[in-house]
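Have a look at the structure below, then the notes.
All protein chains but one are shown in place.
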Amino acid sequence: MKTFRYERPTDPAAAIALVAGDSGARYLGGGTNLVDLMKLGVETPELLVDVSRLPFGEVEETGGGGLRIGAAVRNSRLATHMLVRERYPALSQALLSGASAQLRNAATIGGNLLQRTRCLYFQDVSKPCNKRRPGSGCPAREGVHRDLAVLGASEHCIATSTSDLAVALAALDATVHLAGPAGTRSLPLTDLHRLPGDAPERDTVLRHGELITAVELPPPPRSARSAYRKVRDRASYAFALASVAAVLNVRDGAVHEVRLAFGGLAAKPWRANGAEEALQGRPATEDSFAAAVRTELTACRPLRDNGYKVALAERLAVAVLAQLAELD
Amino acid sequence: MGTTTAVTMEINAESCALDLDNRTTLLDALREHLGLTGTKKGCDHGQCGACTVLVDGLRMNSCLLLAVALDGAQVTTVEGLSSDAVLHPVQQAFIDHDAFQCGYCTPGQICSAVGAITEAASGWPSAATAQERPVGSVALTEAEIRERMSGNLCRCGAYVNIVSAVAEAAEAAREAGR
C-alpha cells in the first residue's frame, strides 16, 4: 500500500472540494472494498477523504411512502430497518446475503454501490488487465473465468459486479442522488454502473469528485411481492454465481406487474427489461416465466467455463418468480 | 499534510493515543503497536474473520479498518472481554464445548459470537430468519447461529462445537436478560 494523506471534513461541500481538486483523491466509506484493493496495490490513492461521518446516515420515509437512504448508512442497519423489511423484503434479503455480518457492519450503502467489479486478474497487479491498465489485455477470456460475466461483456473485460444490494435496488426502481463540484444530480440506479465496452477502467458514470449522497426508493408497488435469491459456491459468505431480485404482482392468474434483475452475470446489475415486457399480461406459469427469461438470456455470450450461468440464471429466475406467484 | 495522523481510541476501556502511519489498520495497530496480539491476522483481506473485534459495539474485521478513520471509536478485543480472573460467558462456553483446535480463529470467533448474540437480541434478522414481521429478538436456533457465524472461517473444522458453544452462551444471555 502506498502512503496517502487522510482528511475527514465535516461538511459535504468541503469533502467534494477536496476530491474534486486532487486527481489522486478518493472517497473512503466503510473501506471494506477500497482498503482491500489498496493492500493489493490495485488502488493507489494519494488522498483519502473520509465521508463515513458526513450527515448521510439516516433512513427517512419520503412523502409518497418511499424511502430515502443516506449513503453513509451501514449495510447491516439498512438490512435490519423495519420499514425495509416490511416494504422491500428483496432489499433486506439481498443485503443479508452479502458478505458477512462483520463486513455488513462496516460497509456503507454508497461504498457498496461503488465497489469495484471483480475478477482474479484485476486483483493481481503482476498480470495484464484492461480495467487496471487500459490496453494491457484481458487474460480472463482465455484464462480463469468461471465466475465472470456472460452478459454485456466486451472483448476488453468480462469482470462481474458483486453488489447484491445493487441487484435489489435495480429491481426496485431506485434512484441515486449525487453531489459533485458542478452541483447535484440524480440517476436511475440502473444507469449508475456501466458496461465495460472499450473503457473497462470506468465502472460507473460518476465524474471525478462526484459523491453518492443518498439512494431513493419509490413506494413499493401495491400488492406486489418481492424476493432476492443468490446462488453461490458455499452456503454463506461468498459472491454470487448468479442472483435474482424480482418484484411480482399477479392478478387473476396473469402477470400484472413484474420487475426482474440479475446479479453475477454482468459488470452491472442486469435489469431484465426484455423479460419483463414479454411477461406483461401473460399467465403466471412456470412455462411463461421460462420463455420470457429465455428471451432475455439470448443475449448471453458465455465463454469456455461460465456457460452454466445461463441455465442457472434461467432456472433461478423461474424458481423465484414461481415462489412469488405461489405456484408451488 | 503528512502521511501520519494522531489517533485516539478507547481500547478495552482504556484511552490510547497513537501517532500512526495512515496505512496502519486497526488490526496492525492492535498487534504491532499495542501488543494486543489476541486479535489474529488470518488473511488480512476481510475474508476469514480471524481479526474480528467490536467497534462501538459492532463486530467488524479489523484488518479492513484504517485506524486513522477510527478516531474516537470504542474498540473491544478478546483481551477486553474477560475481567480479572473471570472469563466472558462466550469464552467459557468455547472451553466447555471444545469449540476450537488450533485456537487461531478463536478470538475472532468469540468476538463475533458476542456481536451475534447482541444483534439477535436486538431483533436483527439474518439470511436464515423467516420473513414474517419480527418481534423483539431473534431466537438463536442452530440455523441462525450457522448463518450468523459464517463470517468466521475455521479450517480445523470446529464449527459443530462452535455452534453448540454459541447456543449455550446465547441461552445464558437470554436467561440473564429476563
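Chains here go by letter, A and B, matching the order in which they are written, and residues are numbered from 1 within each.
Rule of thumb we're sticking to: contacts are C-beta pairs under 8 Å (C-beta built on N, C-alpha and C of every residue); 3 or more make two chains touch, one makes a residue touch a chain.
Note that contacts and distances are computed from a predicted model.
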"TonB-dependent receptor plug domain-containing protein", "Xanthine dehydrogenase family protein molybdopterin-binding subunit", "Twin transmembrane helix small protein" or "Phosphate transport system permease protein" - which is the UniProt name of the missing chain: "Xanthine dehydrogenase family protein molybdopterin-binding subunit"
Residue in contact with the excluded chain [from B:Cys43, B:Ala73, B:Ala121 or B:Ala172]: B:Cys43
Hidden partner chain, residues of chain B it touches: 21, 23-24, 28, 31-32, 35-45, 47-48, 50, 77-79, 81-82, 87, 91-92, 94-96, 98, 100-107, 110, 128, 142, 145-147, 149-163
Residue numbers in chain A that touch the chain omitted from display: 1-3, 39, 41, 120, 125-127, 139, 142-144, 146-147, 231, 233-239, 241, 286, 290, 305, 308, 311-312, 315-316, 318-319, 328
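Criterion: only the chains that are shown with their structure count from here on.
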Distance between chain centroids, defined by C-alpha means - chain A, chain B (Å): 27
Residue numbers on chain B that touch chain A, as the complex places them: 1-3, 5, 21-23, 25, 44-46, 49, 52, 55, 58-61, 64-66, 68-69, 71, 112, 115-116, 119, 122-127, 129, 131, 133-134, 146-148, 150-153
Chain B partner contacts - residues on chain A that touch it in the complex: 1, 3-8, 28, 31-32, 35-36, 38-40, 48, 50, 52, 76, 79-80, 85-86, 89, 92-93, 96-97, 99-103, 105-106, 235-237
